[in-house]
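Right, I'll just put the structure down here and ask away after.
With one protein chain held back, the other chains of the complex are shown just where they sit.
Note that the chains are named A and B in the order they appear, and that numbering of residues resets to 1 at the start of each chain.
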Amino acid sequence: MKNDPIIITRNQIGQWGSYIGGVGLLLGLLGWLWQGSITPIIAGLLVSGILGIGLWVLMSPQEFKDFISGRQTRYSTMAVFSTLLLIGIVALVYIILQRATLTLDMTLAQRFTLSRESLDVLREVNGDIRITGFYSSRALAAREVDDQFFRLYETATNGRITRQYINPDEEPALAQRFGIYSDGALFLSYLKPDGTVDFESLARVPRSTGGAQEREMTQAIARLLLSNTIKVYFDIGQDELDPLDTTQQGLSGIHAGMQESGLITESLSISGLAATGGSIPEDASAIIMARPTTDLNAAEIAVLDAYLKRGGSLFLMADVLFNENTFLSEGSIFNDYLWQNYGIRGQQAVIVDFGASLQSPLDIIGAAVFTETTIAARLDPASAPTLFRTSRAVEVQTENPPVNNGVVILSSENSYGETNLRDLAETNSYEANENEDIPGPLPIAVWAWDKNSGAKILLVGDSDFVTNGFVTSALGNAVLFTDGLSWMTGLTEQISFAPQGFNSGLPLIFISTQQLDLIALVTVILMPGLMLVLGLVIWTRRVRR
Amino acid sequence: MWIIFRREVGQYFASPVAYLIAAGFLVLTALIFNNDLTVSATVKPASPSVVPAFLSFALVFFAPLLTMRMLAEESREGTLELLLTAPVTDSAIVLGKFLGAWFYYTMLLALTLVYQVILVSVTQPDLGHAISAYIGIWLYGGATIAVGLLFSALTENQVIAAFLATAALLILWLGGLAGQIVANLDLARMLYTLTLQGHFTSSFAVGLLRVEDAAYYAGMMAIMLFITIRIVESHRWRG
Partner (left out) sequence: MIEVRNLTKRFGSHTAVDDLSFDAQPGEIVGILGPNGAGKTTTMRMLTGFMPPTSGTAKIAGFDVFNDSLEVRARVGYLPEQVPVYPDMTVRGYVTFWAELRGVRKPHARVDEVIERVQLTDRRNSLIRNLSKGMRQRLGLAQAIVHDPQVIILDEPTIGIDPQQVIEVRETVRQFRTKHTVLFSTHILSEAEQICDRVLIIHQGRIVAEGAPATLRQQLQPGAHLYVLIGGADEAQARNLLEHIPGVQSVQAQGEGFTIRTQPDVDIRAEVSESVMRAGFALLELRPVAMTLEDIFLDIVGRKT
C-alpha cells in the first residue's frame, strides 16, 4: 500500500481559517443580537472568528485581498442584500394587508359574516367592550379561526369592541380572576376607563360545538348592552306559574332565555303590595302574570292601575281554569276594569278549532296574525306557527275603544268558543251549540296601548305556550313571548331569544351504499386507471421510435 | 420564459412518469374523499375542504417530487450550461420552470374537482367554501413548488434536492404544532404566521378568503424564486 503523506499547504490553513472566521463571526453577531449582551460563549465565538480571519490574512494574504475587493464578494453581498430587501418588502406588504383586513367570506352559511340581527345589536354599542378569550399555545389554530370571527365584531363597531387573548398557562393568576383554567373560555365585559376589564360586567359566553358562535356572541353583547336597564317582574301573588320551575309546567326555559338576553328578572306579589299599601317598584319595565289562579280584588287593581297610569306594561296570560272565582272568571271586576279602561277582556269560553289545530281541536294553532304592532311581525303562521292548549277566547272592543287596541292572533274560521265549561272540564266533551256558543274566528291574543300614559297590555288566553313543555313545540311560541315583551319594553328586535337566522342550513348527505360503491369505483379505480393507461400509451409510443 | 414553460409542460405530458404520478395523486385523494364521504353520510353535511386539507400535508412530500429534477437534472446533464449560455435571462429560466411545474400541479388539482362534481350530484355542498379551499391549496402548492425549486437549484443530486426540500417544507408546514413546541404564545403565534399551514388551515380551509394569506403565498413564491434566480445566476460570477 502506498502511504500518501498528508500535505497541508499554507493555502489550506488559510482556507480553514476563513471558514472558521466567517462562521464564528456570524454566529457571534447573531447571538449578540439575540441575547442583547455578550455572554462568554458569544465572546468565544467572536474571538475565534477574529482569530480565524487573522489566520486567513496571515496564511494567504492574496486570497484575502481578492475576497475583500473581489467581484464575488460584491455580487454575493448584492444578492444577499437584495434578497433581504425583497423579504422586507414582502413582510411590509403583508403587514399592511393584514391591517386592512380584506376578507371575503365564501361559505354558504356566511360563517364569517355578521348577520343583520347582529349588526343591529352592534349599532347600539356605545361603550368599550372587551372580548377576552383563553387559548393556550396548543390551541393556536383554533384561536386563529376564532380571531377571524371576533375581528368582525371589532370592525363592525369601529374598534369599540376589542379582542384580548390570554394564555392560561402563562398567566394563571389572571385566568383565576376569570375563574377559568381551561382553553377556549370566552368572556365579554365592559372596559373600565383605565382600559382594564370591568369584572362587574363580566359575562361568560357559552361555546357551541358547531363552530358558528354568532348567536352566542351577539346575544352576549345584547345582554351586556341591556344589563341593568330592563327589569321584568313576575307576579307570584296570585299563585302563578313559577319562573324557576324546571318541570314541564314551569317557565324556567323562557326565564333563562330572558336572563341570557340581559333582562333582569325578579318576582313580586301584587296582593302583598296591596295588603301593605306598597306600590309596584319604579324600575319595573314590565310585569308578567302567567296564569294567575285567583282574581284580583279592588285594592290589588288599584296597585296595578297606579302602575299602568305611569306608563307600565302588563303581560297577562289568562287561562280558563274551570272553577269558581278564578282569574277573569264570570263577574270578575278586573275583567271589567280591563274592558272599561283598555277595551280588552277575557271571555268565558274555550276556543275549539277544527280548522287550525293538532289532533285535538283544543290544541289550536294561530290561524291569522295582525301586524299593526311589532308583536306579530315575525309570527307568520306558515314559518313560525304558534300553538296553544285549551285557550281562553279573548275579546277586543272595536266600537269607540277607550285606547288603541287590536288583535294579535286569531283562530280559524272553522272555530268557535265553547261556553259549556263544566262539560268540558268534567267529561272533556264539547259540542257546537249555535245559541250558547260564540262563533269563530276568535282572538287568542289581543293588545291595548294607552298612548297618553304609555301603558301597554298584552292579553293572551293561554299560558301553556311559554311553559317548558310547550315553548319549543312550535317555532312561534318563543317569538310571541319575546316580541310581546320587546313591544312592551320598547326593545323592539334588539334581543332574540329564538335561534332565528343563525342556522347553518347545509343539508346532510343521504347516499346509498350502491352510490358510495359507484363513486369509489369511479374515483379510486377508473380515474387513476385512465391516467395509467394514458401513461402506458405514451410509453409504448416512446419505445417504438 | 414561455418557451421554457412550454418545454416543461410538454415534458410532463410526454413523460409516462408524469402520468404515473397523476395516477398516484388521484388514488390518494380519492381514498381521502371516499373515506370522508362514507364517514359523513347521513351524519353531517359534506366537508368541501377535505381533499385540499389533505393536500396541505401531502404537498410537503409531493412538491419536491415535482421539482427535484427541474434544475438538479439540468445541472447534472449539462443542459444547464447550454441554457445559461443561451440568450435567455436567468429569471426566465427559473420562472419558466416554476410555471411549468405549477401548471402541472394545477392540472392535477383540476382533476380532483371531479369530487366536487360528485358531491353536487348527490347533495348540496357549500361550493363557496370549496372554491375558497381550492384557491388556497392552489396558492399553497405554488409556494411549496417554489421551495422545491430552490433546493433543486442548490444541488446537482435529485435525491438530495428532494430530501432537503421535504425537510424544509416540513419545517414550514409545522404550523399548529408550533404552539406545542413553543410555550410562549406570542412567539408561537409569530411562528404560526410564518408557516405555510398558518395561512391555510384557519382561513382558506374554513371558507374565508383573506388577502393577507394570498399575499403570504405570493410573497413566499416571490422570495423563493428570487433566491433561486440568484443561485442560478451565481454560476456566472462564482468561482
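Please note the rule applied: a contact is a pair of C-beta atoms (placed from the backbone, for glycine too) under 8 Å apart; a residue touches a chain by one contact, two chains touch by 3 or more.
These numbers were taken from a predicted model, which means no experiment stands behind them.
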Can you work out which residue in B:14, B:39, B:113 or B:190 touches the chain that's missing from view?
B:14
Touch rule applied to chain A and the missing chain gives residues 9, 11, 15, 71, 542, 545
Had the left-out chain been drawn, it would touch chain B at residues 3-4, 7, 10-11, 14-15, 77-89, 235-239
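We take it that only the chains that are shown with their structure count from here on.
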How many angstrom lie between the CA centroids of chain A and chain B, rounded to a whole number?
38
List of chain B residues in touch with chain A within their complex
14-20, 22-24, 26-27, 30-31, 33-34, 37-38, 40-46, 111, 114-115, 118, 122-129, 131-132, 175-176, 178-180, 182-185, 188-189, 192, 198, 201-203, 206-212, 215-216, 219, 222-223, 226-227, 230, 233-234, 237-239
Chain A residues touching chain B in their complex are 71-72, 75-76, 79, 82-83, 86-87, 90-91, 93-94, 97-98, 100-109, 111-112, 135-141, 144-145, 147-148, 165, 167, 169-170, 504, 506-511, 515-516, 519-520, 522-524, 527-529, 531-532, 534-536, 538-539, 542
